[in-house]
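Yeah, one chain of the complex is gone here, protein chain that is, but the others are all in their spots.
Entry: chain A
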Amino acid sequence: MSKTFTLDGKPIPFEDGQTIMQAATAAGVYIPHLCHHPEFTPHGSCKLCNVNVNGRNCSACTFPATEGQDVLSETTEINQDRQKITQMLFVEGNHFCPSCEKSGNCQLQGVAYHLNMLDNHFPHFYAERKMDASHPDVMIDHNRCIFCTLCVRASQQADSKDVFAISGRGINKHLIVNSESGQLKDSDIDAGDRAAHICPTGAILIKRTGYTVPIGQRIYDHKQIDQVSLETEHESHG
């Protein structure tokens, strides 16, 4: 008999050492997330995957599953809060979907649609953020960075490099590049690196590939993010 916990009333089997997120994904249940990726060490920072475990809010991507836990995820209240947290990410940076190359392939946009986010709700920060287009093949648009550290982790864990880091404190957080000049062109990044492709938003893009897939034919144009997420992340968690 495998162990189980309860997620929104349904029993979810798990193995020791699995997080709530891993067990849920393996069981075919989607929990919204942005900073989580099954191939990399969980980070627990975006807080979209916050679930209520025995009355307490925990990040599903980092919190271990244990026998008999009563976990709530798809409640009206939790999803409303997730929507607000997504709105926070939208107003913190400068996200203009209609003019963004990532539109349709963007997880931030995808999760916002999934959570039925119809406006930004909070006042915009209009943060002044720069771009780094110095590299011949890869570019950074800091306006769209949500500090999920997926590029940081992918560079370390998949590419065995150390190209990115998050620097600064509080609202002044920003992505920095490991190179003498601080520019991407002087770093070890290669257009083939996982780190160059892992960004859930349009902050890190590959040059000269823009709009090769037309708007309307993109990942989230036809499928909801929950479906895509389960299809692509299920195996890794299995």
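Heads up, the rule we're going with is that contacts are C-beta pairs under 8 Å (C-beta built on N, C-alpha and C of every residue); 3 or more make two chains touch, one makes a residue touch a chain; residues count from 1.
Going forward, contacts and distances are computed from a predicted model.
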{"item": "The complex's invisible chain, by UniProt name, from \"Cation:proton antiporter subunit C\", \"TRAP transporter large permease protein\", \"3-oxoacyl-[acyl-carrier-protein] synthase 2\" or \"NADH-quinone oxidoreductase subunit F\"", "value": "\"NADH-quinone oxidoreductase subunit F\""}
{"item": "Touch criterion as defined above, residue of A:D81, A:E101 or A:D137 at the omitted chain", "value": "A:D81"}
{"item": "Residue among A:F5, A:Y30, A:F147 or A:Y220 that touches the chain left out of view", "value": "A:F147"}
{"item": "Option touching the unshown chain, where A:P11, A:P136 or A:G168 are the choices", "value": "A:G168"}
{"item": "Chain A, residues in touch with the chain not shown (by the definition above)", "value": "42, 44-48, 50, 57, 59, 62, 64, 81, 84-85, 88-89, 91-92, 122-123, 125, 146-147, 162, 164-173, 176-178, 180"}
